[in-house]
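See below for the structure under consideration.
Complex shown without one protein chain; remaining protein chains in place.
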Amino acid sequence: MTALRRLGPALFAPVLAVVVAVVLSSAVMAALQVDPFRVFEVMVDFGTGPSQQITALVVILNRAIPLFLAGLAVAIAFRMGLFNIGVEGQYRLATIIAAAAGAAVSLPGPLHVVLIIVVAMLVAAFWAGLVAVLKVTRGVSEVISSIMLNFVALGLASFLLTGPFRGSAPGSQIVGTADIPASGWVPSLNGVFDLLGLANPPRQLYGFLIIAVVVGILVAVLLNRTRFGFDLRASGLSASAASASGVDARGMVVKTMLLSGAVAGLIGLPDLLGSTHAYTTNFTAGLGFLGIAVALLGRNKPGGIALAALLFAFLDRALVPLQIADYPASVVTIIQGTIVLAVVVANEVAKRIARRSAERGSAEPAATGGTTTAGGSPDQRQEVQA
Amino acid sequence: MPAPAGGVPYAVELRGITKRFPGVVANRDIELRVARGEVHAIVGENGAGKSTLMKTLYGEHRPDEGTILVDGREVSFRSPADAIAAGIGMVHQHFMLADNFTVLENIVLGSEPTRGVRLDVAQARQRILEISDRYALDLDPDELVEDLGVGDRQRVEIAKVLYRDARILILDEPTAVLVPQEVDELFGNLAELKREGLTVIFISHKLDEVRRVADSITVIRRGTTVGEADPRTTTARQLAEMMVGSELPSPETRTSTVRTTPVLQLRGVTVGAPGGRPLVDDVSLTVHEGEVLGIAGVEGNGQAELVDAIMGLRVASSGTVVLGKDDITSWSTRARREAGIGFIPEDRHRQGMLLDASLWENRILGHQTRPPAAKGFFIDRKGSRADTERIMKEYDVRAPGPDTLAVALSGGNQQKLIVGREMSSKPRLLVAAHPTRGVDVGAQAVIWELLKDARAEGMGILLISADLDELIGLSDTLTVMLRGRLVATLDPANVTPEQLGGHMTGAATAAGAA
Partner (left out) sequence: MSTVLTTRTTRSGRGPLADLLAGGGRARRVVWVLVGVLVLLSVVRVISGQDALTSSSTMSAALLLAVPIGLAALGGLFSERAGVVNIGLEGMMILGTWGAGWAGYQWGWAAALAGGLVFGALGGLLHALATVTFGVDHVVSGVAINILAAGVARFASELLYTDNPAGGGVTQSPALSSKPPVLSLPVLSSGPDLLGSLESHHWFLISDLAGVLRGVTQGVGVLTLLAVLLIPASYLLLWRTAFGLRLRACGENPAAADSLGVPVYRMKYIAVIISGALAGMGGVFLVFIAGIYRENQTGGRGFIGLAALIFGNWRPGGLAAGAALFGFSDALQLRSRTAVVALLLLVALVLAVVAVWKAVQRRLVQAVLAAVVAAAALVGFLLIDQLPPGIVSFTPHVTTLLVLSLATQRLRMPKADGLVYRRGEH
């Protein structure tokens, strides 16, 4: 019961946001003569037969993994009070360079994968680090610099793709880097289905799921259980209290952005190592901004982010069935967008309510304590005890 | 009590004003009478209730009881706009000016002269120059406020109220941030205002200045009017007595625990402010093991900046800070804390705790690098919780448990937690700034006992406070800080209230303090 009471306030804002989004979208749909209930029915219809249902599950999980990583990267920065809006550029640049690196070498199995991961993390960390350096040395707002660097990263990626890192034959429809040899692939997890006695669908579940889970746990431990994590969270809660407690503010900004960038570097890897094996012109895009949405919905905590990622992935998966059933599939994007706005408003409202009720329970005297004489009257100094 | 001359009503009269806030009575049965055309000072210490009173007069809140009369008519203000309409203008202590705007823009904002849609800059400029000449304010309407010094900014604030046809001006602690020359200029301006028939109400705690410029004085202490005084017939000593009260606590006799080894030495520490008087001016002091060095003084005289300099939160422009045998002047805050400085900050919400975090997490704050809060790279959750429970028990912190959010605790309990936390690391030096501010009497007594015990065990304590009880009861040595300098060193066992009050308010330095 206490667990629910503790979780209660934490869940309030996200749940309220989702409810508001669903209600608003339904209203819009109804106003435009689309039956909202039918739409939701299609969304939750995972298909007939175990193979179809497992496939739907796999699609959702595969989509959720990069969303989760994106949310994690953004959340690390958010917890410290920074906006890492540059996640989009960080992961795209990291993925293409890592793809090229992976295609250029041939190492035994796990080592090859490790190399690709390390390269991706380093590139993205470096890119995020630029933002931090500009902020602490020149005072440039991290919001603008990361947005600008996003464009630069995309331009660089495009240049690299059509230039030095080009792997596909000239004149082909889709340009991509050279394929990564099999030793650089992450095997799928479909074997688990066999183990559990479930249907084994043709769609492959990314093995990167395990790595993502591990990263999530590591980040959670780092934030909640280490000294560094404490310093990071304290800086986000109250910069002045953190400074007074000894945290070096500028160093903290740099370290946080490097860490956030490093996690961002992983975002493109599930798709890269699990299915495409090369970076192409139509590689998954937009995860950076969805990551912001997921982080906000998940309240910047790894557990919440995982749930939020699953929700967004679930919504994304519904695009195809909706199109097939001839419904406006982009209702999904409306729901996602409304959720984001609703959750930030709900978070703010919840914070104010919580603060106000806590403050009321421990009324502070408005006048500061002044002088008293030896026989000072107590009534002036008394406060209302909670 | 001066009676109104010849039936002319008082410019401002307050009868029986009472104002309560949750948990405290800020003003109780205040009586105030200000004659037209005079400069009337309201004196009292921090927390005496002066600001609350002025906010009532300016319409920023309504009194719970009592009446306000302006020019003999009873009035009721719902907002500052009503007060402005009644001819009252307030010059706040913390200026409300937009740095990036010119003097003209700041003055006319909200009451702009217009010609159609366009701002009539010419008319505004003419009016401002008129006011500036008439009251000798010497303002250049096109200058950016950011380029102005403090004295000039204050004159802009005065011009703001004059532009809106104020006949009664309230100045809240106007000399708090002025250097002596600027104070002279201000008093010159006040004389001009008086000559034009305006009434000035002037809030201050600096008795030397008040006696120079005021025609009559009302003294407020602990929320109520203590009496009126005529500066021509009342001495500074008498005024100081009225302000701080004629009884001072007698310190308990105890054996001195002061040892000879110094634990903190400051030599010539100066903290500058851009383009103005230094906030901390060449301060040198020594705190020995087992000694409590108290720094008395009204808030705003550099104590906060001194604390920042010792903790490493502010860079001292000159001087050295030595802890034990180490020169820590260039050390980071974390290094200083690890070297054994404990810190009870003056503003616990801003610097002492994370309100939205639990108590056991707050236990870690400031001590992240050592047990029991930390173990290697990791936070020792269990250790911290256990220690938090210990602190809660030993220091009587009343809260449901170590998982409670800090914001849910009362101020007193928050402070007890902070004191407990800082003492637990057994620091060599404890910097305690207003350690019992906003704390109930019971908790206050507990904290005092703890400080005394710690002192007996050899801790050096630098105590900054505005509470004379506290200072006299705890200090082995007492100094007074005024305008950034240490102006006196006193023996708490022998100090008299007038002496202490006099040094704190500068009355002792004025001529005629006999």
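Note that the chains are named A and B in the order they appear, and that numbering of residues resets to 1 at the start of each chain.
By definition in this document, a residue touches a chain if its C-beta (ideal position, glycine included) is under 8 Å from a C-beta of that chain, and two chains touch if they have at least 3 such contacts.
Computed from a prediction, not measured in an experiment: that's the story for all the values here.
In the complete complex, the hidden chain is touched by one of B:76, B:100 or B:261, namely B:100. Among A:10, A:42, A:341 or A:354, the one in contact with the hidden chain is A:341.
Of the candidate positions A:23, A:44 or A:144, contact with the unshown chain belongs to A:144.
Here the missing chain is touched by one residue of A:85, A:180 or A:209, and it is A:85.
Residues of chain B in touch with the missing chain: 80-81, 84, 92, 96-101, 105-106, 108-112, 114, 117-119, 136, 138, 140, 160, 184-185, 188, 191-192. Mapped onto chain A, contacts with the missing chain fall at residues 28, 32, 34, 83, 85, 134, 138-141, 143-145, 147-149, 151-152, 154-163, 289-290, 292-293, 296, 328-331, 333-338, 340-341, 344-345, 347-349, 352.
By our rule, only the chains that are shown with their structure count from here on.
For this pair, chain A with chain B, the centres built from the Cα atoms lie 46 Å apart. Listing the residues of chain A that touch chain B in their complex gives 224-231, 233-234, 237-238, 240-241, 243-248, 355, 358-359, 361-386. The part of chain B that touches chain A in the complex is made up of residues 21-26, 45-49, 52, 221-223, 244-245, 247-250, 311, 313, 332-338, 343, 345, 350-357, 361, 364-369, 374, 377-379, 381, 398, 405, 407-413, 434, 436-441, 444, 466-469.
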